[in-house]
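A single protein chain has been omitted; all remaining protein chains appear in their positions.
Letters are used for the chains, namely A, B and C, taken in the order the chains are written, and counting of residues starts over at 1 for each.
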Amino acid sequence: MSEDKSNQYNAPTEVKEIDIVNTFELEELAKEVMPSGGFGYISGGSGDEYTKKQNIDSFNHKGILPRVLADVENPDTKTTILGHNIPAPFIMAPIAAHGLAHATKEAGTARGVSEYGTIMSISAYSGATFEEIEEGLKGSPRWFQLYMSKDDELNKLIVDEAKKDGATAIILTADATLSGNRETDIRNKFVYPFGMPIVSRYLSGSGENMSLNNIYAQSKQKISPKDVEFLTSYSGLPVIVKGIQTPEDALLAIGVGASGVWVSNHGGRQLDGAPGSFDTLEEISRAVGKRVPIIFDSGIRRGEHIFKALASGADIVALGRPMLYGLALGGWKGVQSVLEYFETDLKRVMQLAGTQTVEDIKHAKLFDNARYK
Amino acid sequence: MSEDKSNQYNAPTEVKEIDIVNTFELEELAKEVMPSGGFGYISGGSGDEYTKKQNIDSFNHKGILPRVLADVENPDTKTTILGHNIPAPFIMAPIAAHGLAHATKEAGTARGVSEYGTIMSISAYSGATFEEIEEGLKGSPRWFQLYMSKDDELNKLIVDEAKKDGATAIILTADATLSGNRETDIRNKFVYPFGMPIVSRYLSGSGENMSLNNIYAQSKQKISPKDVEFLTSYSGLPVIVKGIQTPEDALLAIGVGASGVWVSNHGGRQLDGAPGSFDTLEEISRAVGKRVPIIFDSGIRRGEHIFKALASGADIVALGRPMLYGLALGGWKGVQSVLEYFETDLKRVMQLAGTQTVEDIKHAKLFDNARYK
Amino acid sequence: MSEDKSNQYNAPTEVKEIDIVNTFELEELAKEVMPSGGFGYISGGSGDEYTKKQNIDSFNHKGILPRVLADVENPDTKTTILGHNIPAPFIMAPIAAHGLAHATKEAGTARGVSEYGTIMSISAYSGATFEEIEEGLKGSPRWFQLYMSKDDELNKLIVDEAKKDGATAIILTADATLSGNRETDIRNKFVYPFGMPIVSRYLSGSGENMSLNNIYAQSKQKISPKDVEFLTSYSGLPVIVKGIQTPEDALLAIGVGASGVWVSNHGGRQLDGAPGSFDTLEEISRAVGKRVPIIFDSGIRRGEHIFKALASGADIVALGRPMLYGLALGGWKGVQSVLEYFETDLKRVMQLAGTQTVEDIKHAKLFDNARYK
Partner (left out) sequence: MSEDKSNQYNAPTEVKEIDIVNTFELEELAKEVMPSGGFGYISGGSGDEYTKKQNIDSFNHKGILPRVLADVENPDTKTTILGHNIPAPFIMAPIAAHGLAHATKEAGTARGVSEYGTIMSISAYSGATFEEIEEGLKGSPRWFQLYMSKDDELNKLIVDEAKKDGATAIILTADATLSGNRETDIRNKFVYPFGMPIVSRYLSGSGENMSLNNIYAQSKQKISPKDVEFLTSYSGLPVIVKGIQTPEDALLAIGVGASGVWVSNHGGRQLDGAPGSFDTLEEISRAVGKRVPIIFDSGIRRGEHIFKALASGADIVALGRPMLYGLALGGWKGVQSVLEYFETDLKRVMQLAGTQTVEDIKHAKLFDNARYK
């Protein structure tokens, strides 16, 4: 593990395809090449990391049932989300500060995502400008994720810029109005080693050398359905509310015009003591009743997890930490390798589970392990 | 870890603010500075420590659901309990022999509690006199916790003295008519290294060099509703019955005039093999039906725990071991640091859970993890 | 740990009172002083030792609820079983070959039991004769536990002898018609280092240098209700059927005249993969409906366990392994120490749970931990 020096953050620079046995191993390998402060920030959860751990463990609460006489061959992972055709039911999740993982920052991730052909989510806390990201993205579809400013005029400015950049949807992250209790960052006295050009206009500084606590505190806390309404009407774009963990909030969001519900607990980085994100999905999905698509994240590490999420009501999932580990290990090629790994893994699961299409997955019946324990 | 010498107990003396990452770490740090006998006494539970462990683990039986469109900013932790306004829904729990943790004894705790502004519980097994405690408390509100004597005349004397000292409520501890099976103390041959001036009038000695078993045996065993009646009518003060773990006892206590129900299993120090205290709270709360306030303790280590307790029917919680660890590490300033840590932590949880006020917490719906396991 | 030499088994010989912190520690201490073959035989279970482990863990499926306004003082542990007054609701369980634990063999155990004042169970696989045991027992009450011969005439002879010795009840062990899968004994190539005078008349040898498998195979396999009838009518004594784990067998036994039901899974030494004995108790107790008393064993290590067993329908419990560990560590005085430990521990539990008498324990309501997990 490399040493963090103040003001000198040595992010990895290698660009190469990577062999992936599984994404847990990927995390261990990324730990070797990333500075410890950056690795701690990306890998860590909040508090006891109970919720972070549940995000993965909760997938074991349901079992996939192999259907073995299903006449399946070469399963088809293609699907559509909000008008975009994507090669598989997963996209890039919005994550801050990709520069912690690789010197190419968000542009590296964007290129890997673009080469693979799925959707990039650009975080408001990006360490690269829209222009820099476009160098990797090269016209590929992108959604813009917003942490709101307390000042709606600045929010308009930022949305304007995102639209100009070509965003086809706005993701409003609603579960991070303050930083979660990230004990690893506290111990590491972690501050961002570089600025955040997109939101720096509402920060007291550029973002550089600022702690997460400081930055979140300067964003808007009082998120309410009115913000969804405002963003919808001002942007004219579909607005997806991210961080939903209850049927109530899903319905509130839909009620004021949200075009998508993003079920997530922020990878166990915000409110610890919350249930595993997967445990909340089925009930939310029943409440949503297919009115809008559901995007799911928090804990996806295998094709099996994607299958279980889709069989529990998600339309697509978003990939977070594993993508940044891929970036750390191989730059844009590493990102592409991660996406290809997930496609291969999902295809095998689909074949073995007897599902030819993404639609088939959504109709698959899961086994309730709780019955027998 | 320091050595215990008979008749020479070297309690820590340092007074300083402390940085708190979490209260589990606090315990480890306190272990370094406290004599082992005293640390064992404070940290230990009874028997297999099953119940002590459940006190913390049982909080994971329920999950906090983040509500993310709740229009919350700068949550307000202030609340009121039995006529006292306090800055946050937690008070100091009654604990014996603070002198084990710090040379300033209960006066140190009292000062930290007073500076923070919440309520001090003075234990009948205090190692300091009322006068000494008052030096730290400086007129701040206090409740007096009573272990009853077998002789009611002595009980009257003690209550008189507590009233004279300004106690605004009497806490009758009902779950400790004998000592729990404290194996750590047995192994350490632990005896109190100093006297207990408040109850020494009903002991065969001052308390010094006496074991917990010996002291408890000299207190009153036959606690019944009549004792609640007696204390209520004699003292004219609100009487809170502490150690309640069943709806039946809660109703019995209310029936004879108790002004509060204190749900507690004594931090897992009394009857091992009992359920986690949090697991008993919801059912008791339903039985109490808001007739009287509920105070909860046993296992509170994080803001999340406070939130879950309040969402399950508690009006406030009481803090025990973490407070004495703060005392050990930093005297009155350490105590204040602990209280500030809990307020900060609770505020973050309230923001992330979408609750503006303590009243909002009480109306929050928790997720039942048992459903999915 | 001492070495086993063939034909030279060096059992401990020390006679002394022992200090007991808990019975788990007692096991570790006994391991130090006993030859490994003998210790393995006594401590081991069958197969994966899943059932042996469940015997203790299953007590955590229910929680004791402290009742704190119950007007209790100096709880009374005295009770009556089949006409015998005993100081506490526990007796000695029948166990083979006490000589593995101490040179005084069953006479040592008998003396400790007699001094304490409860009932001795004499195993048919005793390594001592009735006469030798009487030296320790000195007229105290005893029950005789029978492993039946395939030859009923020999069974009559043995019963005659037991009656002559003064047995007031016959315990028919029905769950050990073959040896369980004791892997520790297989690995140790364990054979009994001395004979079994009581049953040697139906063995091909004295018992010395014979394996458990060999001995069990020579006893009767086809145990049926007719055997209960036969023993009842031939002996004229109360017959208790030991090894019951189902309501069905309890009712069958009662139907043919059994005077008691002994719920046990033989300490997890017979059929592995069976539930914890405590988990089977409540349902059996409901089926028995107080027609006959219930004796419970398998897993009792603490006063809390005795309490939970009685609150779930047992009238008394029987103590096995901890008694032999006491014997190993202190001869008859060690046995007495173990019995006194359990009485002290049970009394504390009774006080803290708010139960004055054994009858009160039987009416106590337990908390179902399964509800919250």
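Simple rule for what comes next: a residue touches a chain if its C-beta (ideal position, glycine included) is under 8 Å from a C-beta of that chain, and two chains touch if they have at least 3 such contacts.
Model, not experiment: these values are computed from the prediction.
Trainee: What shown chains come into contact with the chain that's not displayed?
Mentor: A, C
Trainee: Which residue from C:Thr13, C:Thr80 or C:Ser224 sits in contact with the chain not drawn here?
Mentor: C:Ser224
Trainee: So one chain is hidden, and I want to know which residue out of A:Val159, A:Ala274 or A:Leu352 touches that hidden chain in the complete assembly.
Mentor: From the options A:Val159, A:Ala274 or A:Leu352, the contact with the absent chain belongs to A:Leu352.
Trainee: So which bits of chain C touch the chain we can't see?
Mentor: 47-48, 50-51, 58, 61, 174-175, 177-181, 183, 186-187, 221-225, 227-228, 241, 243-246, 248-249, 252-253, 265, 270-276, 279-280, 370, 373
Trainee: List the residues of chain A that touch the chain left out of this view.
Mentor: Considering the whole complex, chain A reaches the absent chain at 21-22, 59-60, 63-74, 302-305, 307-308, 345, 348-349, 351-353, 367, 369, 371-373.
Simple rule for what comes next: only the chains that are shown with their structure count from here on.
Trainee: By CA centroid distance, what chain is farthest from chain C?
Mentor: A
Trainee: Can you tell me which chain is nearest the middle of the complex, judged by mean CA position?
Mentor: Chain nearest the centroid of all protein C-alpha atoms: B.
Trainee: Report, in degrees rounded to the nearest 5, the angle of the rotation taking chain B onto chain C when the C-alpha atoms are fitted.
Mentor: 90
Trainee: Any idea how many Å lie between the Cα centroids of chain B and chain C?
Mentor: 42
Trainee: Please tell me the distance, in whole Å, between the geometric centres of chain A and chain C computed from their C-alpha atoms.
Mentor: 59
Trainee: Could you check chain A for residues that touch two or more other chains and list them?
Mentor: none
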